[in-house]
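The other protein chains are all here in position, but one chain of the complex has been omitted.
Note that the chains take the letters A and B in the order they are written out, and that residue 1 is the start of every chain.
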Amino acid sequence: MPSDPSENGKTTPEKGAGTEPPRIGTDEWVAQVASRKRQTRGFSGWLAMRWERIPLGWRFGMVLSLLILIPLATNTQAFLDLLGISNNAFIVRTATRFLVFALLAIGLNVVVGYAGLLDLGYVAFYGIAGYLYAYLSSDFVRIGSLGIDGLHVPALLSIPLIIAVTAMVGWLIGTISLRLSGDYLAIVTLGFGQVFVQLVLTSTRVRVPWQDRPVNFTRGPNGINRLDDVTLFGYTFESTIQYYYLFLVLLVLVYIGVRHLNFSRVGRAWRSIREDELAAEVMGAPTGRLKILAFVIGAGIAALAGSVDAAWQGNVVPVPRYSVLTLINLYAMVVLGGIGSLTGVVIGAFIFTVLPEVLRSSAVAGVLFYGAGLIGLYFLLKPFKRYALILIGTVSSGFLLKFLVLTLLPGLHTGLPEPGSILNQAVQSWLVIPADYKLVGNVVTGLSALVLLLTILARQRPRLFYPLLGISIYMLAFSWETRLALEPSATRILIVGATLVVLMIVRPHGLLGKPEVRVV
Amino acid sequence: METFFSLLPQTLVNGLTLGSVYALIALGYSMVYGILKLLNFAHGDIYMIGAYLGYGVFIMFFTEQGALIPTALIIVLMLVVAMTGAGVISIVVERFAYRPLRYAPRIAPLISALGVSFILQNMVQITVSPRPLSYGSDTLIPRNAIFELGDLRIHASRLLVIGAAMIFMLFLTYFVRQTRLGRAMRAVSTDLDGAAMMGVDVNQVIVLTFFIGAALAGAGGVLVGIVFFSLRHTMGFLAGLKGFTAAVVGGIGSMPGAVLGGLLLGLAEAFTSVYLSATYKDVVAFVMLIFILLVKPSGLMGKPLLQKV
Partner (left out) sequence: MPLLEVNGVNLSFGGLRAIQNLSFEVEDQEIVSLIGPNGAGKSTALNVLTGIYPPDSGEIRYRGTSLLGLKPHAITALGVARTFQTLRVFLNLSVIENVMTGAYCHSHSSLLATALRLPSWRREEMRIRSLAEKNLAFFGDRLMGYRHDQPAYSLSYANRRRLEIARAMTTGATLLLLDEPAAGMNPNESAEMTELIGKLRDEAGYTILLIEHDMNVVGNISDRVIALDYGQKIAEGTFESVTSDPKVIEAYLGHQTGGEA
């Protein structure tokens, strides 16, 4: 077979029996080049290799025990002292949110990652389940003529019911929208999600035939509150930590269930639909039914998360919880983690619930900002010598500039009224900060974005690149100190946005997703 | 019934005003989609940037002493700056956030676009203001500049919006139909790789498409500010959604479709507000979208996809 060197399978005596590595040069050895490359690169490669050698069950157990320990470990005195906080309520709350989002993201992953359907109405299922739970488990539903003064259906009954109803809605939406393909499916489902939120917001004074007065179905933007806690077999979940463990159990069950589905006839069929719908249909998979099934399972998982989440939070509010913002968050998690990879999706959920919380504190955000900047710069400028040279050059130019300004234009530099932490003070020591730092900061912040982009463009031309890089560093530090650090709420979203763009460019297939091959 | 007819002309004008703006936004969505099959979710924020750039010009020439130059000139300047600025920013966004992802999985540029949207919104919030701003209800076009046609009273600002939007669209039609670059644009949107092989500079066409689309959206931002008096850094989100909806209703990828979709959506909202309830106008927009797509799965003027096996 002279035409195809990788085809000479007949001449190699041993076939990959598994235990011993293939002989160098055989086609099996050639076929493994990619994975070998991945495994040997750098420290992370070494770590990944180590990690993959651990049996699957063990890996799962390790992560699980970590998750079980989080609320306990963060409650120890040593840990609280380390962070300088009085209790770990905030941490447990964030961790619980992470679990809720992980559940939701796994459901979305079934629809988007496996079946390849761009469902932009997914949060509506989460919302529908939340509202159904609110109706079934609070004083809200009052029908005088029937003597109903609030429904309090036991969770063991209500949650399966909610899942069933939401899944039916999913079936309906799926059936309707699957007449459309690709991006049209996306927009119709987006419309569906919007209609849900708008209806919740506006259905406060609806005239119904059987009542004289208009009925308030949703209490609009205020939402419904004072929902019952979940009670299972006589045990009532009340505190966040109790819900944390409830969600953890649910997550483990759903994770395992979905993983099993993925490696079965249904999962294979879904993935084949994502690859090539027509070929999948011709190979005997009823693609229409399978896509609807993905919709229904996604809706069911969202309903499970949504109803327990409503119970945990004790209320339901349409915006922002069930709005497009949450949808965007979920998509970011699924795509960032690596579409189709369950573990990746959970990691994505972790990053996108924890990162914004961490950025809330501007001290921590500053450490992250400068830390990430320094590390990123190192990878950009390796070897270390060049890296150090650039940094020293930039900082000393900064000091020189400051010295010149102080001697030539005394009075220009006034410094910030509140310099902030030690880190901030250290950075500010080489910045010229004028009295109207806010205005200047605004301009510099805008410009620094431009200069940074220019720097990226100029990276092939050292003469331009290094000076520009120095200027970018200076300007970014200036923007951070004078504006960004002072506006933590906007800045954290800015950083999340930048993270999304950069991560997509560096790893378009997500952290754990496999790079996909489309046409070869 | 009588009130129905007496409100009709006014509602039509309102609908057309709103529809013109949606059409301007929808055009950019549709053009970019036609060429790259990319749902540019940051497009609404480009429109917001346009409105804010217009605001920058506005405060530069409107000091406490009043207007420094004639208001007509100010409006023209606002439009020019907004259109150019929005166009340039959009090119930058394309270069840095979309171009590296041209051959990535379909969903990657979508997420990148969301990231860009976050960045633009929050940059404006930090560097300009988190509070709503306004061109002033009276400053640019006096409150009493009203044309009367029988019972119908039309404020000049509405005429300005409708008129400006029409001029832009006519110009765009001319450009796409008659110029060499316009033809290149159509070629690329029919078959990107094919056009590249025939010697069309695809990157140039893509940059141009982003620029024109963003310029139209930027103009839309200024026009909206002139009619509705309120700017916010978050205004791009819903407007983008509406523009997107309009583009899809008309048949995404089709320029006449985008205009038609925009006008229809504007009219639908105006009629709902007047005859049903203003609270339901957004619901109606999306219900209309779902309905039209189910009846005509590729939009009103879109061509159905042909699949060869």
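Assume a residue touches a chain if its C-beta (ideal position, glycine included) is under 8 Å from a C-beta of that chain, and two chains touch if they have at least 3 such contacts.
Everything quoted here is computed from the prediction, not taken from an experiment.
Note on the undisplayed chain: of the listed residues A:I85, A:L232, A:V249 or A:M283, the one touching it is A:M283.
Only one of the listed residues, A:G257, A:P320 or A:G371, touches the absent chain: A:G257. Which of A:R271, A:K402 or A:R507 touches the hidden chain is settled by the complete complex: it is A:R271. Taking the complete complex into account, residues 1, 3-4, 6-7, 9-10, 15-16, 22, 28, 31, 256-258, 260-261, 264-266, 268-269, 271-272, 275-276, 278-288, 297, 514, 516-518, 520 of chain A touch the chain not shown.
The definition used in the following text is that only the chains that are shown with their structure count from here on.
For the pair chain A and chain B, the distance between mean C-alpha positions equals 30 Å.
Contacts from chain B toward chain A in the complex involve residues 33, 37, 39, 92, 95-97, 100-101, 104-105, 107-112, 114-119, 121-123, 125-128, 130, 237, 241, 244-245, 248, 252, 277, 279-280, 282-283, 286-287, 289-290, 293-294, 297-299, 305, 307, 309.
Listed in rising order, the residues of chain A touching chain B in the complex are 112, 118, 176, 179-181, 183-184, 186-188, 190-192, 194-195, 198-199, 201-202, 278, 324, 328, 331-332, 335-336, 339, 442-443, 445-446, 449-450, 453, 456, 483-484, 487, 490-491, 493-494, 496-501, 504-505, 508-509, 516, 518.
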